[in-house]
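The complex appears here without one of its protein chains, the remainder shown in place.
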Amino acid sequence: MFSFIAKRVVATIPVMGVVALFVFLMLRLSPGDPASVIAGDYATAEDIERIRAQLGLSEPIIIQFGNWIWQLMRADLGISIFSNLPVTTLIAQRLEPTVMLSLTTLSFSILVAVPLGVLAAWKAGTWIDRAVMIFAVVGFSLPVFVLGYVLIYEFSLALRWLPVQGYKSPFEGIFPFLHHIILPTVTLSVIFIALFARITRASVLEVLEEDYIRTARAKGQTERKVLLGHALRNAAVPIVTVIGLGIALLIGGVVVTESVFNIPGLGRLVFDAILKRDYPIIQGLILMFSFVYILVNLMIDIFYTVIDPRIRY
Amino acid sequence: MFQTTRRALLFAAALAVPAMVLVAPQPAAAEKVLRVIPHADLKNIDPIWTTAYITRNHGYMVYDTLFAMDKNLTPQPQMVDTYSISDDQLTWTFKLRDGLKWHDGAPVTAEDCVASLQRWGKRDGMGQALMNPDVTESLTAPDAKTIVLKLKQPYGLVLQSIGKISSNVPFMMPKRFAETDPFTQVTDMIGSGPFKFSKEEWVPGSKVVYVKNTDYVPRNEPPSFAAGGKVVKVDRVEWVYFPDQNTAMNALINGEVDYFEQPANDLAPILANSEGITVEVNDPVGNMGFARFNHLLPPFDNVKVRRAAMAAMKQDDYLLAAVGLPEYFSTCYSVFPCGTPLETSVESGIVENASIEQGKKLLADSGYDGTPVVIMQPTDIPALSAFSLVTAEKLRKIGMKVDMQAMDWSTLTSRRAKRDPVKDGGWNIFHTWWIGADVLDPMAIAYSGNPAKGWFGWPDDAELETARTAYPLAKDTAEQKALATKVQERLYKIGSHGNLGAFFVPVAYRNNVKGLIKSPVQFFWNIDVER
Partner (left out) sequence: MSAITDRDLGPGGIRGYLAEFRRNVLRRHPTMAIGGGLLILMILSAILAPFLFTVDPIALSPIQRLRVPSGDHWFGTDMFGRDIYSRTIYGTRISLVVGLAAAVLSITIGLVIGMTAGYIRLLDAILMRIMDGLMAIPGILLAIALVSLSGASLITVTIAITIPEIPRVVRLVRAIVLSVREEPYVEAAVAAGTRLPLILIRHILPNTIPPLIVQATYVCASAMLTESILGFLGVGTPPEIPSWGNIMAEGRTYFQIAPWIIFFPGALLALTVLAVNVLGDGLRDTLDPRIAKKM
């Protein structure tokens, strides 16, 4: 098992390499450059050229890539071109809101979706099942921002229950934190609830047809025990897989949600950086997001081997 | 309950640990906080390094200036106590006032100011003109409080230059920072201004915090534009940037912030109808819309085609599309902002009588050969995006071919610097605006007629350039006015750019905010918040 884990860990290195190369090339081969943004309205061509040199953008592309990789080896993500602060500092400032929003969203979605999915599978073919499935398809089809605006309009402006925007740290008080995070969480969760509920229902249904479930039922076990003890437990693998894949979707959703609710998180940091061509931030953040994705999926792989010894790669 | 859920939660908890370690320590609650939605995100903090208006506003918080412009557009001493000019107009002596201190406690010296002016003189257009070896002989600090500027020839814009109100403003920095290469950002924010920059609390892209500089000694005069006493009446000013206008508006309505620097004009009526909110125009000069032709490339290398396009650019259409509510715009056919001293109507008929028919007529006589016009449309800046749409429609209507190219502003800024043909990434037209205060006189780079040193678009007109270079040397205001009139005459005759009119950006604030200074630049001294 350890050799399996070690192998999987080593296998992530070339993947990270591909991500790094891809991101780097994408940035350097595109039009637009930060020097002219910095130089401003009065700049002459020489000014722009000087700033380019200053930023190390005049060097051959291979050298730039080499420099960057060398930096990464020393766990240095570089310095933001515009704010002149280390990228690691910028990420640290923005990490908390994004992590919190992701956690509340994942927890809320799982807490709602898994019971819904089990319920739908249990009552398969009834109106309950149909209602859950209709919700799942609709939830999958709604644009996040439209939902966000509608919720703000209703709950913040009309009913005045919740704040319109912003983020409060849970370390300053749990109530203000919850108060601010409810709307963004619900907005972002709808798509995940849809996704998780579908997959839970499908997996549980599949398991319910297996022989051992029939045996369990035949032996007179309560429906509750059959559902929770056997079916859900065995349906866990596909559910967890989808949660792992959902991380990528989550990061995308965060960009939009943070912008609608003015949450100072990583999604907005990377979006602003792309618009301003702040290369070190874009490179660093995309690399970090990919790293998180790979890490989570690696952990899920390891988790499989733990819960299901039959799985071997 | 469910095993999977429990595991997922445990896993989630494991992820949360690093987040807790990284939480920044929170500052103690201050007594009086002014919460501001600035017009843009503060991307960089060196106001000499960049011309961005948000960085200029930041500069006014942290730094102070030797001279500052008052509401009559006249430079007044700010850090300077007294000054004298020799009879031959060649030696200017400035004495600093007492009690000026940097944020680190050291006294402000004349040497610091000399170094600051020199750094500014390497970046700013007016600074370069003044510090040009043909104009300035030497800039020295004979003692800690005295700055001496020796000129080679009389120069009419000494005070207008070092007292300019908009980018790049010659802000004073300690010598050790002012010696930074002007093309590299200063790394620390030590100024002598009325606020201190709280660097630990700065979250780029989201939040900037300033605290009151309790050691600041304001002048005794009442505030007037950037001049007069900078009396700070709050303990903290927080700039919280909102990328979404709609969310920003709701935050102000909900009382989550106090002051909204630049709400979209269309939001003004909702804000004005909300309880406890005032909406007003704070900048009396306004912004000037600008359609810039590329004079190097066909079809706009032909003055007749440029004038045909200008003749189609009816200001009302642009202003209505980009601004919307009539109370926030006005037509202005002078190139110098209307209501300012150099406003003139010479040659302005082409703009004033603009119409599609006029454009068609001029285009028919121009020999236009059907070359498509590349319009660069910055989709992330709504007003400029609107200007581009209107221009595209007008040019099509007068019979030109249009190639509309959408991009973001940052791509536009790098593409507009290209002098290459269209097939190699060149362009034919882009839109922007200048705040009125930046284009008050012929010195503005927007009016340059020298393609070697001029602004993007590169018009070439010797007569225009002669009038511009003569302007700072003019002996009196009558001569200045005559030269400015000449400049406008040439600008319109050569079809330098399309003049799209003036528009005004409102501010919105909660009624407990008092003491706003009416000015083209938003200042945060003199403002009080009643809680």
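For reference, chains read A and B in written order, and residue numbers begin at 1 within each chain.
Heads up, the rule we're going with is that contacts are C-beta pairs under 8 Å (C-beta built on N, C-alpha and C of every residue); 3 or more make two chains touch, one makes a residue touch a chain.
Not measured: the values here are computed from a predicted model.
J.: Among B:33, B:264, B:338 or B:473, which residue is in contact with the omitted chain in the full complex?
T.: B:264
J.: Looking at the full complex, which residue from A:9, A:69, A:137 or A:174 touches the chain that isn't shown here?
T.: A:137
J.: Based on the whole complex, identify which of B:301, B:393, B:460 or B:479 touches the chain you can't see.
T.: Final answer for the missing-chain contact: B:393.
J.: So which bits of subunit B touch the chain we can't see?
T.: Residues touching the hidden chain, for subunit B, are 244-246, 249-250, 264, 266-267, 269-270, 317, 320-321, 324, 377, 379-380, 382, 385-386, 389-390, 392-393, 404-408, 411.
J.: Which positions on subunit A touch the chain that was left off?
T.: Residues of subunit A in touch with the missing chain: 14-19, 22-23, 26-27, 30-32, 124, 137-138, 140-146, 149, 153, 157, 198-199, 202, 205-206, 238, 241-242, 248-249, 251-253, 255-256, 259, 270-271, 274-275, 277, 282, 286, 289-291, 293-294.
Just so we're on the same page, only the chains that are shown with their structure count from here on.
J.: Calculate how many whole Å lie between the centre of subunit A and the centre of subunit B, each centre taken as the average of the chain's C-alpha atoms.
T.: Going by mean C-alpha positions, subunit A sits 38 Å from subunit B.
J.: Subunit A touches which residues of subunit B in the complex?
T.: Residues 2-5, 7-9, 11-12, 15-16, 18-20, 22-24, 26, 41, 43-45, 49-52, 123-125, 167-168, 181, 183-185, 187, 202-207, 240, 242-244, 246-248, 250-251, 253-254, 256, 380, 407-411, 413-415, 417, 425, 432, 445, 453, 455.
J.: Which of the residues in subunit A come into contact with subunit B in the complex?
T.: The touching residues are 31-45, 47-48, 50-51, 54, 80, 82-85, 90, 92-96, 99-100, 103, 106-107, 110-111, 114, 149, 152, 156-157, 160, 163-166, 169, 171-172, 228, 232-233, 236, 239-240, 243, 259-262, 264, 268-269, 272, 275-277, 299, 303.
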